[in-house]
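One structure is given below, encoded as structure tokens.
With one protein chain held back, the other chains of the complex are shown just where they sit.
For reference, chains read A, B and C in written order, and residue numbers begin at 1 within each chain.
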Amino acid sequence: MDLNYSVEERAFRDEVSEWLRDHLPADLRQKVLEYRHLTRDDLQRWHSILAQKGWVAPSWPQQWGGTDWNVVQRYIFDEACGYAGAPPLVPFGLLMCAPVLFKFGTQAQKERFLRPIYCGDAFWCQGYSEPGAGSDLASLRTTAVRHGDRYVVNGQKIWTTAAHFADWIFCLVRTSPAAERKQDGISFLLIDMRTPGITVRPLILMDGEHEVNEVFFDDVEVPVENRVHDEGKGWTVAKYLLGHERMNTARIGTSQRELEHLKEFASMQRKNAKPLIDDPRFRDKLSHVEIELMALSITNLRFLDQLRGGRAPGAEVSMLKIKGTEIQQALTELMMEAAGPAAQPFAPVAGNDRFDRFMASLAPRYCNYRKTTIYAGSNEIQRNIIAKHALGL
Amino acid sequence: MDLNYSVEERAFRDEVSEWLRDHLPADLRQKVLEYRHLTRDDLQRWHSILAQKGWVAPSWPQQWGGTDWNVVQRYIFDEACGYAGAPPLVPFGLLMCAPVLFKFGTQAQKERFLRPIYCGDAFWCQGYSEPGAGSDLASLRTTAVRHGDRYVVNGQKIWTTAAHFADWIFCLVRTSPAAERKQDGISFLLIDMRTPGITVRPLILMDGEHEVNEVFFDDVEVPVENRVHDEGKGWTVAKYLLGHERMNTARIGTSQRELEHLKEFASMQRKNAKPLIDDPRFRDKLSHVEIELMALSITNLRFLDQLRGGRAPGAEVSMLKIKGTEIQQALTELMMEAAGPAAQPFAPVAGNDRFDRFMASLAPRYCNYRKTTIYAGSNEIQRNIIAKHALGL
Amino acid sequence: MNFDPSEEQRLFAASIERFVARDYTFETRRRVVASHDGYSRDVWAALADLGLLAVAIPTEYGGLGGGAGDLTSVMEAIGEALIVEPFLATVMGSRFVARTGTLEQKNSLLPAVASGKLTLAFAHSEQGARYDLAHVTTRARKTGAGFTIDGDKRVVLHGPCARTLVVSVRLAGDDTDQEGIGLFLVSTDVPGVSLAASRTLDELRAADIFFADVHVPANALLGETTCALSTIEDVVDYATALVCFEAVGAIRFANSATLDYLKTRKQFGVPIGSFQALQHRMVDMVIEYEQAKSMASLACATVDAETDPVRRKRIVSAAKIRVADACRRVSQESIQLHGGMGMSDELKISHTFRRLTMIAQQFGDADHHLERFASL
Partner (left out) sequence: MNFDPSEEQRLFAASIERFVARDYTFETRRRVVASHDGYSRDVWAALADLGLLAVAIPTEYGGLGGGAGDLTSVMEAIGEALIVEPFLATVMGSRFVARTGTLEQKNSLLPAVASGKLTLAFAHSEQGARYDLAHVTTRARKTGAGFTIDGDKRVVLHGPCARTLVVSVRLAGDDTDQEGIGLFLVSTDVPGVSLAASRTLDELRAADIFFADVHVPANALLGETTCALSTIEDVVDYATALVCFEAVGAIRFANSATLDYLKTRKQFGVPIGSFQALQHRMVDMVIEYEQAKSMASLACATVDAETDPVRRKRIVSAAKIRVADACRRVSQESIQLHGGMGMSDELKISHTFRRLTMIAQQFGDADHHLERFASL
């Protein structure tokens, strides 16, 4: 048993870290560290830098720009980016649409869509959830009725991250309302966001930020050639994508950076004339998170080791999601707690030029991170998955 | 709003406490405080003292020996006994069989059974649970087949507390195996434990103590006159008994005594050359239990106040059971934790005369108290009851 | 033992409940929050008309002479409806005046509070003080017939709308000495006072307030003492008991909204409330409510009746610890059980989450009170 990376793995990690040190723009990094809002331009800038380096889509086939890294290298890369404070990559094109195209797309579709995704010329979003279809995704009701070589789409999607700046959306739509199993009537369409009939309405979250949207489809015409896989096979595509999980759901690198930040921050705050980090009550909460993260980083490596040995990823991914998000939430909560009353201000009223924006970002961040145990399959759904698939209950 | 007892209630509490101070035998109290095993003789002695005072069955009708106290007085009495360290009263006769007889018994049954219960001449036990029927009580399979003026009983009961020293058992038995609803085939029988064909087998619990038993019925003949209510009405009787809950399920008085004991004990233990109770890590756990108990004592009074106002007890009783048992368990756990390594010895090996029996009782007690969240309707069942009956889920 | 409200309390409860149901819907509140001042003078006038602003004012000064026990239904309604008007800040300010003011100060301020003409705020907390009430570095020194105040106060709740501030200052001693603290009444329009306003986490208005060479007359001193810490502790404990009851109201709303959601939201063809795991979590939220309510009741009864400050502090800290835990668990669970909907700014539940998060730390978080509880 050797829990350390091999010499080659360490060399790779050093190469990535060094490159990040040299190429991650300081202003972007600072924005990430200070929990500031990232614009489309910010996201695109970082995407382009990675694309130029050839590292923007490691998991893709090499002919399309992939790096041919193994799972451990991909993990090391992701964690190094998170630890360094790199902006996130928008996953909908790179990690969701692209794998679907590789598996089910026609040659024409691949040639049309993959390159813009790689270069960051086209941003995508994901049209899955609907007001009545969340955990129960197969209940979706957005319809696509075929008229010759076009589908006419009507309906509504919700919680659509990035829809307000995306160029394309991939959607699950109902093409056969009469299908016996509701899963059988679903198809997978790629839709240009500039098509007439699409309306994007912001859904402001409780931290006041605009991340997600409602997307309304009102007689939106979509060429049949934009359907991926056969008509009625949308559920197969969706299931494939679900199984195609990444191993960085635990976000170890990001949490390690946040933990270090928290320790530094708590060392500077004072309670009873001593650094807060020396207060046993606060300290124990911090220690528990630190140890949980330490454990999860080993757990993650153990699972990776199994994957490298050829096993398909299973319910382990659900566990990484559950624990990873719990840790992320605990870190935001402790950060807010460490700030104490200084975290109460949320936004300045006009004319207040003495406002501490960093302190004021801590409570919104705590609020915002409540989403992590809800999105991408709520932690309740993840527990159901483990109960069913790993435990046979 | 006045959270304090009224002048009259305080006077009553003082009267009870003073009487307990004078009449609770010191040796019995000591046994209780030191967590030692109580024999049938111990239980009977205390029962007789209360019976002579006329306080052994406060909730009974006055003509049979009840005290005509209101719910608050009954609560005050129960809590005072618990706080004083009085031995428990065996509830199966006084608080379970008797209410059933008052409601459903014939005059002859009342005259035959109630007086011996009151005086402590007859101890009872409860024949409900079976190996295949725990939470799902109505699945019971012990049968009673009628032959003329007798039933012939065959089957097995389990977890039967006190069966090894009880004189009588009240049992749910299946009299009509063919009944459409399984609840409809059940009857309620009173069975003399000395009847031939009854075998009691001890079930040792994980603390090494003998509290509960398996009871086997092998062609046991029971006179028909020992059936309470009509044949097939046993489930009605059982449901009545379930609704006839006492308000001292939270065991506030006992837990208050245990909490004081824990604080005293933790003040004597030393950690880092200081009293353990001053260690912030230990202290906060203690504070949390103390505050939870403080809250529960008010919650209990609030519910009592509603009962006094004429409302029937509902799902509140389930909540008192859940929180009360969680507190009891937390207290046993903290007591063991406070003792540290001194709680590791469990029992002496022959010849060891320097064995600290009190320290050695803490871990068994922790083990034993795991039962409290399981028995009398597990806490899961209690949560189901609240969800269904109080929340309409 | 008597948990029934008095006839008078029943009337307060009925009037605030009626007012909230009719005049303080979530939509109204949304408009108020978005308005320039962040609170509504109309609502304030309405609360005055209902007599609610007079409840806690002594009868000699136009009030009803009520205690914390008489304010529980108001606080519960404030929590349930997320009322943003400066009720608690004004109650605190008037308690300072009532307990330590001169006859002249009482006469000039308390009737105005009771009738709704005056709102107050307590300018106390400072940079780096956390929850330590003795941490006062704003200094006042005697100059001529009056005093001169210098220093900064942080996150003064409802500071932007207060006409008069109760300001804690250090008259003697080091920054965190128990002795040497005094209180002044300072109008916000006195030269040298400047405000930087902000919205808080729970959408109240607050201000950092800066005192630069601020001259006040001798009669601005409240209580004529340099030992104001015990008064501050008394008033903050009183407010803590009240805010616990506000939490009870907010928790009641969170539970009822979540229960409704569990019953109406369908997935896989059934209401999600039919899933046992969610049922048990909902049950635990209800238990949190009952336990929090018990401790909030105990705290309010205690600040009204308890004369020993040690016993008072002990109970108030116990209540705040229990209520803070309930705030945290119920707020987090209610969002989680609402799924994505709970994250939306459009639903009231997300604002209740924010208020509960704030209450959990207002007047000291659980750790602060655990430390105080253990020390008593």
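Miscellaneous remarks
What we mean here is this: contacts are C-beta pairs under 8 Å (C-beta built on N, C-alpha and C of every residue); 3 or more make two chains touch, one makes a residue touch a chain.
Quick caveat: nothing in here was measured; it's all calculated off a predicted structure.
When the whole complex is considered, the residue among B:Pro58, B:Pro91, B:Pro116 or B:Gly134 that touches the unshown chain is B:Gly134.
In the full complex, chain A makes contact with the omitted chain through residues 1-6, 9, 72, 278, 280, 283-284, 287-288, 290-292, 294-296, 298-299, 301-302, 305, 319, 322-323, 380, 383-384, 386-387, 390-393. One chain is missing from the display, and on chain C it is touched by residues 275-280. One chain is missing from the display, and on chain B it is touched by residues 129, 132, 134-136, 139, 158-159, 203-206, 208, 269-273, 279, 281-282, 337, 340-349, 351-355, 360, 363, 366-367, 370-371, 373-375, 378-380, 383.
Operating definition for what follows: only the chains that are shown with their structure count from here on.
Seen from the C-alpha centroid of chain A, the farthest chain centroid is that of B. Our note on geometry: chain B versus chain C, Cα centroid distance of 44 Å, whole angstroms.
Among the residues of chain C, those in touch with two or more other chains are 370-371. Of all residues in chain A, those that touch two or more other chains are 281.
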